[in-house]
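The complex is shown incomplete by one protein chain, all other protein chains being positioned as in the whole.
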Amino acid sequence: MSNTAHADAHGGHGTHGLAHVASVPSLLGTFGLLVLLTFVTVWVAKHPLGAIDIWVAMGIATVKATAVGLYFMHLRHDSGFNRLVFLGSFLFVFIFIGFAMMDRGQYDPTIQWQEALPKFQPAK
Amino acid sequence: MLNSLLALAQQPRIAPTEGDFWFPPQASSFASKIDSDYYFIYWVSAFFVLVIAGVLVLFTLKYHSKKNPKAERTSTHNTPLELAWSILPGIVLLYMFVLGFEGYTDLRTPPSNAVNVDVTAQKWAWTFTYPNGVVHDELHVEKDQPIQLTLSSVDVLHSFWVAAFRTKMDAVPGRYTKLWFTPTMTGEFWAQCTEYCGTNHSNMRAKVVVHEPGGLAKWLAVEGDPHGGGRTPAQAGEKIYKIQGCAACHTLDGSKLTGPSFKGLFGRQEQMLDGSTITADENYIRESILNPQAKIVSGYGPVSAMPTFQGRVKDNDIAALIAFLRTVK
Amino acid sequence: MSSTTATHAPPQAGVNYLNARRGLLSWVFTLDHKRIGIMYLVGVMGAFLLGGVFALKLRTELLTVGKTIMDADTYNQAFTLHGAVMVFLFIIPGIPAALGNFCLPLMLGAKDVAFPRLNLMSFHLWMFGAIFFVIVLLTGGLDTGWTFYTPYSTTTTTSVIWAVMGAFILGFSSIFTGLNFIVTIHKMRPPGMTFFKMPLFLWGLYATALIQILATPVLGITLLLLAIERAFKLGIFDATLGGDPVLFQHFFWFYSHPAVYIMILPAFAVISELIAVHSRKEIFGYKFIGLSSVAIAVIGFVVWGHHMFVSGQSQMASIVFSFLTFFVAIPSAIKVFNWLATLYKGSIRINTPMLYALGFIWLFTIGGVTGLFLSTMSTDVHLHDTYFVVAHFHYVMVAGTLWGFLGGLHHWWPKITGKMYHDGVGMFASITAFIGFNLTFFPQFIMGTRGMPRRYYDYLEEFQFLHVLSTVGAYVLAVGLFMVLFLLIHSLMKGKKAPDNPWGAASLEWQTATPPITENFHETPKAGNPYAVYDFEYDPQTGDYKRVAFSDATH
Partner (left out) sequence: MSSTTETAHAPSGHAHDAHHWHEDPEAHLAHHFDTPQQQFDSGKLGIWLFLVTEILFFSGLFCAYTIYRSYHPEVFVYASKFLDTNMGFINTLVLIFSSLTAAWAVRNAQLNQKKALVINIVLTVACACAFMCIKYVEYSHKAHWGLLPGDAYTFNAPGVESPVTQDHPDPTVGMSRPDNIHIFFGIYFFMTGLHGFHVLAGIIVWLWLLKRAMKGEFNAKYFGPIDYAALYWHIVDLIWIYLFPLLYLIH
């Protein structure tokens, strides 16, 4: 664990400021990329590719997310620990969704049984 | 209060069951395996607990500040020792996992020749539907005949647990869950609900009776069919009153439980929640059984806590219940 | 990097954070972490008292078969409120918010936590959440169990939504405490104090804060889903509308299992401090104890399924969860073995904090090993939702976190209040509570294996004798804990003046005045080895320990 308590150890440091100053080209460039990818997402949605659709859509969204993260949120010029915090949170999200999905097979076949039972409509 | 405590002290220490100190009797095929798993972990745990307690007492006496005023500066880390007391317990733990894994796969794979009994759990009563369609509030099985229970619940979560058989499974609304066992001891055991389900969660018990081989058919013939065995409709109605779990909410002695009491109900003028009064005749009873929300007696919740019995009681059962209610004065 | 704040006036003698400013507002709107810690301490002990009252009502009811003092519904509310008040109001905020808030900045030689106003807001959210639970008490109580399992919690008529909103708000109080601690530990350590040179109490709080940040939000969304499911019949957890009740259990336990590590890790951390200081030894295996806290925190996230072996969870998921659960036992074992190694060849002082620490090590071991029965799948099917589980988690929560809390409270009491307490009475109370605790909960292991289910208002005749033992034990435990309360109140009023370093500890909180000044230190102290207790000699006249040497960390 680096002792970043007081040292200005951030690479690519701006002039005398506390943190990196995003350049206009990088801002506009990122914005352009995001708009372009949004068009791509909608275009892909219009031409369904079957099962891998969900992964393509998630892939594009992740590219957009990393663009926002790196340039708009200065993760490119930020201390390693902040990047670790951001990426670490996704690890726990995947643990949560992954293990919950692992149990999913148990549920489906018997839900139709519940349809047969009359619904308990509380007196309206 | 004091004398009741003293009376308790004279009672036999622990009610005598054939089980040993820790367990009820081993009344199912996998009970002995589970108990042996328990004892393996028990002795490993006892070893660690006693060693740690011993070391604590030994160090406290030996290095007490009076006897040892100046602490010695021993080494402050020893990686091989740390690895030793991580990996060795780790191996013992993995062996425990393997024991658990074997037991669990056995617990959760019913044999092909298992007889299936459907179990419906509702707020505070179990009802068992036997293969020949008989519905009863007791589970009757035969010795050495594997039984598979298909559990489902009509309202909230419940859990079916027979301590003597060492097996347990939740009854979840909206899905079937399965549970199996092979009884190896004749006699009567309690099946208890172990998933909190409300007011009478602690009384939601079902009797499990293990017959000698062949005894089940005899019982089904006599007891199974409430209308059979020479019983009058009123007597059949009384049996259905117990089997279908009506007793859990409606008493016969006039006292109010979750539902109104049946004492003197038949033919009486009943005051409804919406102010109207009706006579408690056959149609009212039939409608209240099949659609409890239709007419709710005043003094009871806006939404009736009674589940519908549509599809769970046949017409002759309703006729028998009505005959029985006539006799309840 | 000397302090640059030379402008403010040198504090007069005798002025400390307690008497620096007077009046209620100086407390309710204070930004001083020490005052916030004390307010939390009073708050959580009040919540513990309330939870304890419900516990005594429970045990009294279970004295005899059938109705003893209350009917089934009142019993169901009593055990629910006992669980909910103890979990959400006492044991989760307990050590981190009360002792942690007080000690963390002091141990770092800092003036305060990183975000003082966020720290105050965290306390106000705790009060606001507590008010919700009071409203629950007044508007019909709660009878769903502290676990709020659906579909019972979405169909019962008790005031579930008030309780759920209360827990939702308390979740944010916990998140902000955790957030504050992580930033303070990362950004405000004194010069020379690397991560491996700070006291182990901070490692424990750091690991706890990690869980608070990562797990509590999921509790927030779960409770929000439950409240909206109950209010507008969303259909996510309601089987009749196509939902899945078992999914709620996944959502709930994803938070609640890491939450049990939020409860125990601070207690581990306190015990590491007590064992080292009161045996006059440097801690053994510093790195292993510190990293085992973080290991428990991380592994704690992948094991929640062992609460659901019999709930209809798929076999594959159960097998994976059982396998992973065993890995949590190893770091806990490492800690216990390292504590024993620390005691080796030490000069063990038997006083109240040490008695709690020694009691903790033995009883927590029993609590820990009984967890093995519950992670082994074959025995868990029999033992799940029985009194065996009740005994297991009380051994790790009461004998674990409460013993750690009381040990830490007695250890830092002189520094917090500037007063000593009567050690003999303290030890007597600890032993009484020890006996009462074991008498209450050991019989419950036996009841559990014999077939006594959990949350039962009435029970079979054969468990009568064991329930009587348990109830008697509960009253003895209550007597012991009330003795602690009276001892501490007496110490507040008539306790002797406490020296600056009564135990001869080397960590920074003992190197400043007792009770400390509002700014904690006149200038930021230099951090050496926090466990160099051998640098301090006892001075019989003043009863204080004076520093005779300064040694840097050896590892």
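A, B and C are the chain letters, set down in written order, and residue numbers restart from 1 in every chain.
Convention: a contact is a pair of C-beta atoms (placed from the backbone, for glycine too) under 8 Å apart; a residue touches a chain by one contact, two chains touch by 3 or more.
This is a predicted model, so every value here is computed, not measured.
Asks: For the chain that is not shown, enumerate the shown chains it touches in the whole assembly.
Replies: Answer for the hidden chain's contacts among shown chains: A, C.
Asks: Can you tell me which of C:Tyr17, C:Trp162, C:Tyr206 or C:Phe251 touches the chain that was removed from the display?
Replies: From the options C:Tyr17, C:Trp162, C:Tyr206 or C:Phe251, the contact with the absent chain belongs to C:Phe251.
Asks: Looking at the whole complex, which of C:Asn76, C:Asn101 or C:Thr216 touches the chain that is not displayed?
Replies: Only one listed residue reaches the unshown chain, and that is C:Thr216.
Asks: In the full complex, which residues of chain C touch the absent chain?
Replies: 1, 3-5, 7-8, 110-118, 121, 172, 175-176, 179-180, 182-184, 186-188, 213-218, 220-222, 224-225, 228, 232-236, 241-244, 247, 251
Asks: By the contact criterion defined above, which parts of chain A meet the unshown chain? Give residue numbers in ascending order.
Replies: The list for chain A reads 4-6, 8, 14, 16-19, 21-22, 24, 27-28, 30-31, 34-35, 38, 41-42, 44-45, 48, 53, 57-58, 60-61, 64-65, 68-69, 71-73, 78-79, 81-82, 85-86, 88-90, 92-93, 96-97, 100-101, 104, 107-108, 111, 115.
One rule holds in what follows: only the chains that are shown with their structure count from here on.
Asks: Using mean CA coordinates as chain centres, what's the gap between chain B and chain C in Å?
Replies: 34
Asks: Centroid of chain A to centroid of chain B, CA atoms only: how many Å?
Replies: About 46 Å, centre to centre.
Asks: Going by the contact rule already set, what residues in chain C reach two or more other chains?
Replies: Residue numbers touching two or more other chains: 239-240, 244, 246, 312.
Asks: By the touch rule stated above, which residues of chain B touch at least two different other chains?
Replies: Residues 173-175 of chain B each touch two or more of the other chains.
Asks: Within their complex, state which residues of chain C touch chain A.
Replies: Against chain A, the touching part of chain C is residues 1, 186-189, 191, 194-195, 214, 218, 239-240, 242, 244, 246-247, 250-251, 254, 301-302, 304-305, 312-314, 316-317, 320-321.
Asks: Can you list the residues on chain C that touch chain B in the complex?
Replies: These residues of chain C touch chain B: 64, 72-73, 76, 143, 145, 149, 151-152, 155-157, 239-240, 243-246, 279-288, 309-312, 315, 318-319, 322-323, 326-327, 329-330, 333-334, 336-338, 340-341, 343-350, 358, 361-362, 365-366, 369-370, 372-373, 375-382, 384-386, 446, 449-451, 453-462, 464-465, 468, 531, 533-534, 554-555.
Asks: Considering only the defined contacts, which chain B positions touch chain C in the complex?
Replies: Those residues of chain B that touch chain C are 4-5, 8, 11, 13-15, 17, 19, 21-24, 30, 33-34, 37-38, 41-42, 44-45, 48-49, 52-53, 55-56, 59-60, 63-65, 68-78, 81-82, 85-86, 89-90, 93-94, 96-97, 99-108, 155-157, 159, 161, 163-164, 166-170, 172-175, 177, 190, 192-203, 301.
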